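The other protein chains are all here in position, but one chain of the complex has been omitted.
Moving on to subunit A:
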Amino acid sequence: MALKIVKGSIDRMFDKNLQDLVRGIRNHKEDEAKYISTCIDEIKQELKQDNIAVKANAVCKLTYLQMLGYDVSWAAFNIVEVMSSSKFTYKRIGYLAASQCFHESTDVIMLTTNQIRKDLSSPNQYDTGVALTGLSCFVTPDLARDLANDIMTLMSHTKPYIRKKAVLIMYKVFLKYPESLRPAFPRLKEKLEDPDPGVQSAAVNVICELARRNPKNYLSLAPLFFKLMTSSTNNWVLIKIIKLFGALTPLEPRLGKKLIEPLTNLIHSTSAMSLLYECVNTVIAVLISLSSGMPNHSASIQLCVQKLRILIEDSDQNLKYLGLLAMSKILKTHPKSVQSHKDLILQCLDDKDESIRLRALDLLYGMVSKKNLMEIVKKLMLHVDKAEGTTYRDELLTKIIDICSQSNYQYITNFEWYISILVELTRLEGTRHGHLIASQMLDVAIRVKAIRVFAVAQMATLLDNAHMLTGNTQRNGICEVLYAAAWICGEFSEHLENPMETLEAMLRPKVATLPGHIQAVYVQNAAKLFATVLKSQEGNTDSTTAQEASQLMIDRLPLFVQSANLEVQERASCILQLVKYIQKLQQKDVEVSEEVCALFAGELNPVAPKAQKKVPIPDGLDLDAWINEPPSESESEDEQPKAIFSKEEPKHSRPRHTEVDEKELARRREARKQEQANNPFYIKASPSSQKVYQETPGVEHIPVVQIDLSVPLKVPGLPMSDQYVKLEEERRQKERAEKKKKDKKKRKEKRSGRGKKHDSGPESEEDITPAHMVDIVTEEMPENALPSDDDERDPADPHKALDIDLDKPLADSEKLPVRSHRAAEVLKSPAEDEEGENVSSLEPKKKSSKEKREKKKDKDKDRKKSKEEKKKKKHKHEEKEEADLLCGQADEPAFQSEETNEVVTPPTSTSADVSDLDFWLSNAPVPSNTQEAATVAAAEAAPAPGAISVTTPDSEPEEPKDTEMEETKSSKHKKKKQKREKEDKEKKKKKKHHHHHHHHGDKGGEESVQNGTVEEEEPLPPMSNYCLLAENSYIKVAYDIQGNLQDGSQVVVSVIFENKCDSFLKSMEFNVLDSLNSKLQRPEGSGPHDSLTIPFQLPPGVSNEARFVFTVQSIIMPQKLKGTLTFIVKNEESSTHEKLDFKLHFTCTSYLITTPCYSDAFAKLLESGDLKSSSIRLEGVNMPFHHLLARICFHHHFSVVERIDSCASMYSRSIQGHHVCLLVKISSQTVSVDAKCDEPTLLGNVLDEIKQTFSQC
C-alpha cells in the first residue's frame, strides 16, 4: 500500500501540474491552441491511470482549461471519481471541477447521489462543506429530491460552518424541488434566531430571496423580522431585512406605518452609506404603499429627497448613481418633490459617466410637463448630436420618444413640433430604432387628425429625399421610416399638395433596393395615390394628368412585378392589371375615379394593443366543447375536410363574387357610421376625412387646418423643431398676455390673494392650452373589455412553483419522498415540533406594558398549558443531557440534540408575535427603545427551561375589555387559534412518548387507541422500519431496505451502526455472501468476495449510517443473505479485532415502492383483469382504522387511493413494475384484506408480511 503511494507521488513528479500547465501556455503564446491540445492528450492519458493523485491533478488542470473556454464535459465521469476520493485534497478538486462544468443535463450526476449523501454525513465537517458548496452549483431536481432530507438535517448540525452552508443551499433545493419548502420551512425559520450570526445571516438571506418573489406568503414573518431589524447590528442582515420589508409593505400598509419610525431613526443614526441607502429605498416603498393624504409623512419624503440630493451631489460617482436610482422611485408617486431638483438632474445629463446619464434620463421621463417638454427635448437633441457610441445615442432616442409619447401624448401641446422632432431623428445614422420612429409617426398621424395635413407634407418630403435614408440598409435601420412615410402619404393622400410628385417619388427605381415589406407598402400606397390623382382630375376636361398617372404606373410597376418578394410581386401584378384596365376605360372617357376610390374607402381606427386579448368570452360559449360530433379516429384525416369543403363551397362563393354596388356600399357605410356613433370608444371628429372622400371632389375643397406658419418651413441654420419651440413660446406669451388682461379685469371685480399667483409665479400647467385643439383618437377596445391588467408572470419562472402557503399546518401527506424511512419519520417530527412550538411560543414572557393585552388574550391557554409544559420540559431536559454527550459527531446524533434543543430553547418573545400578525400590526406605534425591549426579552430567554414555567403568570384578570375594533378582530382569531391548539395539545400528549431512537419507535401505538375516536387529525404513533440486524457488546446494527426508483434491479440497504461501548470503533468492513439472486455492489475492480470499507469511524456512543446497494434479479420471493461485519475496537491500552455475523432479510415488501395512484387509474387497473387475487383476514386488531392504514403505508410502502368510512383501497408498485392493489375493510376488530397483483407469488409473500406486521402488535 505504502509503496503504491510512493510510486504514485513519484509518477506525479514527472506529470505536469497546474502551474506547469499555466507556465506552458504562457510560453506558447503563438501556438496556444496546439499546445493545449497536446496537454489535453496528456490529461486523457493521466485520467486512464489508477492512481487517484494523478487523476486529481489531471482534473485540476481541466478546470483551468474550462475557464479558457474548453469543453471538458467528456471527463465528467473522471470528475465523479475524483469527487469520491476519500482524501479531502482530491475531493475538493473533484467538487470544484464538478461545480464548474456540471449542469442539469450532465448524465453522470445521477451517479453522484450516494457519494454526496456520504460526504454530507462525513464526520469531517470540511468534507461536508465541500460537498455542500459543490452541490449548490449543480443541484438537479433529482438530487434535490433525494438529498433534501439530508440537507435539512444538516441545518441543525453542531458546527455553525455546516449550518450556514446547509441553510443557504436549501434555497437551491426549494427552487429545484418546491415540495420541500413546506416541510423544511419551520426549521429554516428557526435558524433566523440561530446563535451564530453567520447562520442567522444565511437564513435571512434565504427567506429574503424566497419572499422577494412571493411576498404574500411571508407576511406573517414580519414581526420576527421587525424584531431582528431593531436588534441586529450586522449591516448585512439589516440591509437584507430592510430590502425584504420593501417587498412586503405594498401588501400591508399597516406594516409601513410601523416601519417609518425605526427606519427614519436608522437614516439619522447610521454611518454606513449602504444601510442608509436601503433605508431610504424602503421608506420610499412605504410611502408609495401608503395612499396619499398622510400629511405627517411629507416630512419623511422630504427627508428622503434631501438625503438623496446629498448622495447625488456627492463626488463619489457610485452614490450619485444610486441617488438617481432611488430618486426615480419617488418620482412615481411624489413627482412634485423630485421636480424641484430638476436643475441637479439636468446637470447629471452632462456627466461623463454613461451609467449616470442613463439614470438621469430615466428621471427626466417623470419630470416633464407641458411647460418644459420642449426645453428638455431640445436639450436631449443636443445630446443626440454629441453622443459618441451608438448605444447611448439609441438610448437617448428611445427616451425622447418615451418622454413625448407618455400617457397618450399628454404633454405635447404642439404636434407639428413633435413631427418635426421625429423627422429630425431620422437623420441619425446607424440607429437601430427606425422602427420605433416609424410607429410613432404612424400613431400620431392616425390618432391626431388635425396634424394629418402637416404630417403628410413632411412625409412627402421624406419620400422625396428617400435617397438620404437608404444609404444604410441595415436591418431595422432608419429606412423603416419610409414604411411609415409611404403609408401616411397613401392613406391620407387627400391632404397632399402635389400627389403626382409624390407618386413619382414612390415609384422610383431606387425603391426596389428597399426591404421587401417596405416595397410592398410603397406599391399599395402608390395605388391609393393613384386613386386620389384620378379623383382630383375628375370633372376636369383636360384628362392628361390622369392619363399621365396611369402611364406612370404602367411604366414603373413591372419593376415590382419582378420582385423576389412575394408580397411585393403579388400586389404589384394585381395593381398593374387594374391600372391597365383603368387606362382602357380612360381612353373610352369613362369616369372611373369613384370606383377606384371605393377600393380604398373606409376609416382605419387605431386598435389598442391588448384589444384582442380583452374580448370577453360571451356567456354560454365554451371554446373547448365540440361543436359537432368529434370525428372518429378510424376515418382517414384528409377525406373529411374535403367533403365539408365541397358541400359548403357554392354557398360561400356566390356572395363573394357579387359586385358590391354603390347603394349597398352606401348603406353599409351608413350602418358603420351609426355603429361608430354608438361606440363610446370612438371619438368623433368634426370634419371626417371620409366625408372628404365622397362629398368634396377636388383638392381645393379639402379643408385645411390653419396653422400659424408665419415662418417658412426651412430656415437655414436652425433645425426645424427649434422654430416650433420659438413659435410655441410666442403663442404662449400671447396667450398669457390675454389672460393677464382678463385677470386684471377679474381682479378689479374680486380682490383676493389668488391673483398673486398669476402675477409672480410661473405659469402653471393648466394655463397652457394646446396650439390647436387636437383630437387624440383613443385606441379602440372591444365592448365589455375586461379591465384587469394582468401582468402575467413568465411561466418558466422557477419561483412560480414556490408560491406556497407556509402558514397552513403541515399535512401528513407532505412528506419528502426520500428513500429512507427514517427520513419520513424525521420529517414528521420537526413539523409537529413546529406546531408545538407555536403553542409554547404563546407562553407570555413579555412584560412590557404595551404587550400586556396580548398576554391577557393568551392567559387562559397558558394556564392550561403551563402544567403540561412543566412535565414535558422535565422530560425533554433529561434527553438533552443525553444528547449533549453526542454533540459534535455525525449528523445522526446532531439531529437528535437539535430536536431536543428545539423544545428546550425557550421560545423568544417574537414567535409569540408571529402568531397574530393582525394583532401585531394593530398595536400601538413602536417605541423608540425597541433595542432595550429586545435585550430584556433576551435576558428573559436566558433562564433555564424549568424556570420558565414559573415565570408564567397563572392568575390574570378574566377577559380583556376590548373596545377597539382590532380587538374584536383578533378575538375571532383567537377562537380559531384555540381550536387549533387543542388539537396541538393532543398531539403533544402523544409526543411525550415519542422516543428519538428508531428502535423503540413502535411503543406509542397503544396509547393513541385509548382515545377511541377515529379522527383524521389524530396523530400517528411514531414508526420506524429499521429493524435490528445484529448486536453485541460493542456495536448495534439496524437496517432498512428500500427499492431504487431508478433501477428495477437495485435495492438500497441503509444500515445504522451504533457504538455501544466506551472504545473507538474503526476499520469497519462490511461483507455479504452473495447469492445467485442477490449481489452486493462492490466498487469496480474488487473481487466478488471483497468486503466494503465503511467510510467512517465511530467514537463512543455515536451512531452513523451507511448505505449499500444490492442488485437483485427476482423479487417475488423473500430472501436472506448471510454477512459479517469486522471492526477494530480501540481504546487507550489496546485494540482488538472483532467480528459480528448477521443475516440480512430481504422481504418482498422491501421491493415495493410507495407510488401514488389516482382512483380512476386504480379502477382501470382492477378492470383490466390481468391481476390475480388473493386475500387474508386479520383477527383481533384493535387500533383505529387510520392507524392500521398508516401502518400498511409505512411498513409496506403502500399509498391510500381512496378511503370511505371503514374501507380503503391501497396501491403500491414493485421496483420491477408489478402492481399491487389492496382493498382493506375493518369490522369489529376483524380486518379483511383483498388483494390483487399481476404476480401471485409476490402477492402471497407481501400478504404474509402484512399479517406478520399485525401479529407483532
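Assume a contact is a pair of C-beta atoms (placed from the backbone, for glycine too) under 8 Å apart; a residue touches a chain by one contact, two chains touch by 3 or more; residues count from 1.
Simple rule for what comes next: contacts and distances are computed from a predicted model.
Peer 1: One chain of this complex is not shown here; going by its UniProt record, which of these names is it: "Thioredoxin domain-containing protein", "AP complex subunit sigma", "PITH domain-containing protein" or "GPI-anchor transamidase"?
Peer 2: From the choices "Thioredoxin domain-containing protein", "AP complex subunit sigma", "PITH domain-containing protein" or "GPI-anchor transamidase", the unshown chain carries the UniProt name "AP complex subunit sigma".
Peer 1: Which is it among A:Asn114, A:Asn205 or A:Thr1253 that touches the chain not included here?
Peer 2: A:Asn205
Peer 1: For a quick check of understanding: of A:Met273, A:Cys574, A:Ala611 or A:Leu806, which residue touches the chain that isn't displayed?
Peer 2: A:Met273
Peer 1: Sort through A:Cys39, A:Val80, A:Ile169 or A:Val1051 and give me the one touching the missing partner chain.
Peer 2: Candidates A:Cys39, A:Val80, A:Ile169 or A:Val1051; residue touching the omitted chain: A:Ile169.
Peer 1: For the full complex, which residue in A:Val54, A:Leu132 or A:Ala1208 touches the chain that was left out?
Peer 2: That would be A:Leu132, which touches the missing chain.
Peer 1: Looking at the whole complex, which of A:Lys55, A:Arg92 or A:Lys258 touches the chain that is not displayed?
Peer 2: A:Arg92
Peer 1: Please give every residue of subunit A in contact with the chain that is not shown.
Peer 2: Interface residues of subunit A facing the absent chain: 2, 5-6, 9, 18-19, 22-23, 26, 60, 63-64, 66-71, 87-89, 92-93, 96, 100, 103-104, 124, 126, 132-133, 136-137, 161, 164-165, 168-169, 171-172, 198, 201-202, 205-206, 208-209, 212, 235-236, 239, 243, 273-274, 277-278, 317-318, 320-322, 352-356, 358, 391.
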